[in-house]
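Below: the structure, in structure tokens.
For this depiction, one protein chain was excluded, whereas all remaining protein chains were kept in their positions.
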Amino acid sequence: MTTKDQVEHEEGVTRRNFLYVATGAVGAVGAASVVWPLVDQMNPSADVLALASVEVDLTAIPEGQTLKILWRGKPIFIRHRTAAEIKTAVADNGATDLIDPEDDQARAERPEWLIMVGVCTHLGCVPLDQRGDFNAWFCPCHGSHYDISGRIRKGPAPRNLEVPKYAFLNDTTVKIG
Amino acid sequence: MGSSNYQPTNKAVKWFEDRLPILGLMHSTLGAGYLAPRNLNYWWNFGSLAGFMLVVQIITGVILVMHYTPHVDMAFRAVEHIMRDVNYGWLIRYTHSNGASMFFVVVYIHILRGMYFGSYKSPREVLWFLGLVIYLLMMATGFMGYVLPWGQMSFWGATVITNLFGAFDFYEGMGESILHLLWGGFAVDNPTLQRFFSLHYLLPFVIVGVVILHIWALHLPGSNNPLGIDAKGPGDKIPFHPYYTAKDLFGLSFFIVILAIFIFYMPNIMGHPDNYIEANPMVTPPHIVPEWYYLPFYTILKAVPDKLFGVIAMFASILIFFVLPWLDGSKVRSAKFRPTTAFFFWLFLINTLYLGYLGTKLPDEIMIDMAGGIDALTMGRISSIFYFAYFIVIVPLVSRMESTKPVPISIAQSVLDANKKG
Partner (left out) sequence: MLNRLKNIGLMTLVVSALTIGGFSAANAAGASAYPLKKYDWPHAGPFGMFDKASLQRGLQVYKEVCASCHSLDMVAFRELKALGYNADEVKALAAEYEFPNGYDDEGEEKYRKGFPQDYFPAPYANEEEARDANNGAFPPDFSLLGKSREHLSLFTPWNSIYGEDYIVGILNTYHEDAPEGVELAEGMSYNEAFPGNQIAMAPPLFDDMVEYADGTPATTEQMAKDVATFMYWAAEPKMEVRKKMGLKVIIFMSILTIMLYFVNRRVWRKIKKGDDLA
């Protein structure tokens, strides 16, 4: 049996608790939404994001030449390959010394254009052009030899040179990133 | 911040508390362990609001530093980079710039509350000193912060204010040496910007240190209250938590609404438009105005015809607050029971606001259109004299001669009396 007084008291407690809990919840939501701008400001800013993708005009690269551009703070190699180079690259798909086997067709959307991140997968040096055992790329830091498809063939590097995400907007323009 | 009667019930908490009694410290500082007078009114909210603004300024400031470059060639552009490119950069920068002004509004009200209710009087003199030290540090921090965007007002404000120290020219070349030392060169330039940046980053943490001392000094005698009488009996005091935490949170929430109106709807109203023009040492703006919170002191500076004495008068106008506890000889603290004191207090406040208004005027602008026109310089002199007279003549005399109204015997008694009246 409960007295009238007790009932009133308990109702008061419930009402009070509800007010406190609701206010606390609203306050917590507010505090949480303040935190987001304070964290998000550390994400790449608009001017940095604007450079996340670059468009490259390919008409300026003659056959047998490599263009180096800076993209997201790293060098990008754009090689206009000759027919002979493409032939070699495809022929080497089955080579036994491939450390990280990959078909050349999977590395170049259009065989004449090989686009790669110019960072050695060993310790991050920039490989040199037209050097090494395969007359393609050679990393001077620890002697990694890459072939004309950018595949690691000899030396300490564990993986092939990375192919970034890219898309041909038309025959003469490629968008990287 | 005294010894704590905090008794944790949770075993893990108790284990930790035995090794580092930091929860007990919080409990006795801002929790139920701190007993505060039961009759504090809303003017007592401004202390916690000032603490909140200090935290806001430090957080937004540390973030701004992540994107800012303290170099004369890059600073202006870096601020615009924050405003345009950084995610929520505009929000963080506008909060910091408007926050600085609101911090001063809050602190000014906090100081005026202390003056009105006699919070500077014995036994709280050291508490008052520490507050004034915080205020002086804030002035220095605010001034150096305003230089960082490297706009026209930044540059010329820095030039004018640093030149004040050249007034201490007691022997041939002394003033100049002081200036070269301050500037790190022969004018305000990159070395000046870099040292101001360094100090603007450092001083807020010094302020945090002094704030801790300020709270320590508060907790020994305990808070003053609107009646200005000592809280003695148990009925006079209530635990800080939940009573004043609830009240402070309500006040804080309301204050944030006001702050938000400035940040989101008039973010540039407290700044000078010339600061959106990059600093140019070859072109002085037609009218250099300091930030609003320095204006009364700027008028006092301008009112004195001599450079050295102008600077001395300006510094004296702030430092004189340090002797206020002894200028005031009254036995009663609160101006509630000192009608003449209260009257002169309001007069002093109006006069100081007027000094601030005069700070924006050119010396020969006509302020009162009579007797051939009274210009801003003359009005500034009259107001400056009243400002000092308030401290040197009015407060000492009135506090000693005034017949005060009867003071209640206890806080609890005054609550009961008020309830009896309905």
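We just call them A and B in the order they show up, numbering each chain from 1.
We take it that contacts are C-beta pairs under 8 Å (C-beta built on N, C-alpha and C of every residue); 3 or more make two chains touch, one makes a residue touch a chain.
As the structure is a computational prediction, the values presented were derived from the model and not from experiment.
Visitor: Can you list the shown chains that the hidden chain touches?
Guide: A, B
Visitor: Write down which of B:F170, B:F186 or B:Y265 is the residue touching the left-out chain.
Guide: B:Y265
Visitor: So one chain is hidden, and I want to know which residue out of B:E80, B:E125, B:D189 or B:D230 touches that hidden chain in the complete assembly.
Guide: B:E80
Visitor: What subunit B residues would touch the chain not displayed?
Guide: Within subunit B, the residues touching the omitted chain are 38, 41-43, 77, 80, 83-84, 90-91, 94, 101, 105, 108-109, 112, 235, 238, 242-243, 246-247, 249-250, 253-254, 256-257, 260-261, 263-277, 285-287, 289, 291-293, 295, 349-350, 353-354, 356-357, 359-361, 412, 415-416, 418-419.
Visitor: When the complex is taken as a whole, what residues of subunit A touch the one chain not shown?
Guide: 16, 19-20, 22-23, 26-27, 30, 46-47, 50-51, 54-55, 57
Here, only the chains that are shown with their structure count from here on.
Visitor: Tell me, which parts of subunit A touch subunit B in their complex?
Guide: Per the stated touch rule, the residues are 27, 37-38, 40-43, 45-48.
Visitor: Could you list, by residue number, the parts of subunit B that touch subunit A in their complex?
Guide: For subunit B paired with subunit A, touching residues are 59, 63, 66-67, 81, 84-89, 91-92, 249.
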